[in-house]
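Here the complex is missing a single protein chain, while all its other protein chains stay put.
Up next, subunit A:
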Amino acid sequence: MSNKVLNIDGERISGQDVRNQNVTAVTAISNIVKTSFGPIGLDKMLVDNIGDVTITNDGATILKMLEVEHPAAKVLVQLADLQDQEVGDGTTSVVILAAELLKRANELVQRKIHPTVIISGYRIACTEAIKYINEFLAQSVDSLSKDFVINIAKTSMSSKIIGDDSDFFSKIVVEAMNRVKSIDYKGDVKYPVNAINILKAHGKSAKESTLVEGYALNCTVASEGMPKRVQGAKIAFLDFNLQKTKMKLGQKVVVTNVNDLEAIRDRENDIVKERIQLIIKSGANVVLTTKGIDDLCLKYFVEAGAMAVRRCKKEDLKRIAKACGGTVLITLNNLEGEESFDPSCLGQADEVVQERIADDELIVVKNSNKKSASIILRGANSLMLDEMERSLHDSLCIVKRTLESGTVVPGGGAVESALSIYLDNFAATMGSRKQLAISEFAESLLVIPKQLAVNAALDATDLVAKLRSYHHAAQTDASKKSFSYSGLDLNNGKVRNNIEAGVLEPAVAKVKCIKFATEAAITILRIDDMITLFPKEKGGEDDGHGH
């Protein structure tokens, strides 16, 4: 045993063994998420060690919950996570693709092809694939009909729980996205997904989810005596307490005379009263604060007929402030060292109203023309609501990427089949061992249409063969160029033009998916030695980790 000679406190596996082990671990991971891939993929129910249940279809979420231990498998989990962050969708496909690439690479290695040759073959294939997508497959959105955005949203939703209502939800998503559209200083158009607030409320059916033109806050007014509806609102955003003034640590009030006691109490109240007067005088009729307001202070607001909401989330407050043109204040101090409230810090809104949805009451800041949107989701149970939120998030991300990048590709396995044909032909032009690696790469890409067909209980072999023949025709015969948009129609088990059918994905998502999958496969493929050091025995000398 080499580790005996090496004298390390651990275990060492090298050569083919470690490669097999890595591939097994990675395949296991991909097998888990495989069945939830595509429009007819099913969901997973995950139960964690305290008994919390998650039901999801999203690859990244599943893998995150799994607490994978094998180091190579961890790479895949990170990969899904990265795809989630960079694109927001396609997390399952990236994992399946990476695992397939690795599996095929391992077979090549067993046929005595050096891993580095495979690696460079994969790299070439990856660059070629991306070039091909950008040159031939990507469609500029300008050439498409107006409702392409809706189609994009629909495609990404199709695999999720809200797939059946995709007509309904895609409209919500697109409208929400258009509301938050903003242009930054460089003139780039941005669609911040974060600016869309998603709230979940139990009850009613999913179809009764609504888009609110404005911002919904999961809070209520601080006192029953306050108005529940303020029109032409002027909103003050505060990030400090409105409470009786307390002296800071190290400052003491010593009372020597009984009469002083009352005076000091009064003064404590007066300091905050003065602050409130400042706010009210500036014209504010709605006050939102992230901190607390005590009952004494509420009285002043009630008297002034203003609405006050306490304990708002700071994130929410910042976004409302941005949308209404106000500023969040963390103190009232001005540059003269005095306290004042500048009316220019107030935000404007058409209406601020407290509404009842299900059992909860919400504060909605309505603003017909400004940049904010909230989606209130309704659903039968919290598991469903959570999954709906994740699905909507995916769709929002996809719509954002499409609108920002401006190119789309057909979905339904069209890109993968086209690339597979193209790379196969390209491999034939290579006169070295890399040829094998490139054609395996081409073969691996087919795992996507295959898995789509398998999940839809269709004959994968038959369909994929048909799909390939269409793409082959598209690439060899100039008159059949439109065939290059052929993808699977999983409901009818046919091949169709997916651009016309409106099954679309942003080109960026595909490019990133292929890039990331290749990079992850290469990382794992390069390993030919794995050394696992045993955990240090507890007790004895502490290594500073502090158990």
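Throughout what follows, a residue touches a chain if its C-beta (ideal position, glycine included) is under 8 Å from a C-beta of that chain, and two chains touch if they have at least 3 such contacts; residues count from 1.
In this section, contacts and distances are computed from a predicted model.
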item	value
Identity of the absent chain, which is to be given by its UniProt protein name, from "T-complex protein 1 subunit delta", "DNA replication complex GINS protein PSF1", "Centromere protein M" or "GPI-anchor transamidase"	"T-complex protein 1 subunit delta"
Option touching the unshown chain, where A:40, A:62 or A:79 are the choices	A:79
Selected from A:14, A:31, A:110 or A:231 as touching the chain missing from the view	A:14
Among A:49, A:143 or A:251, residue touching the chain not depicted	A:251
Touch with the omitted chain, as defined above, among A:133, A:149, A:309 or A:328	A:328
Hidden partner chain, residues of subunit A it touches	2, 4-10, 12, 14, 18, 69, 71-72, 74-75, 78-79, 82, 85-86, 112, 114-116, 119-120, 123, 185, 239, 245, 247, 250-256, 260, 263-264, 266-268, 271, 318, 321, 327-331, 333-335, 337, 515-516, 519-520, 522-523, 526-536, 545
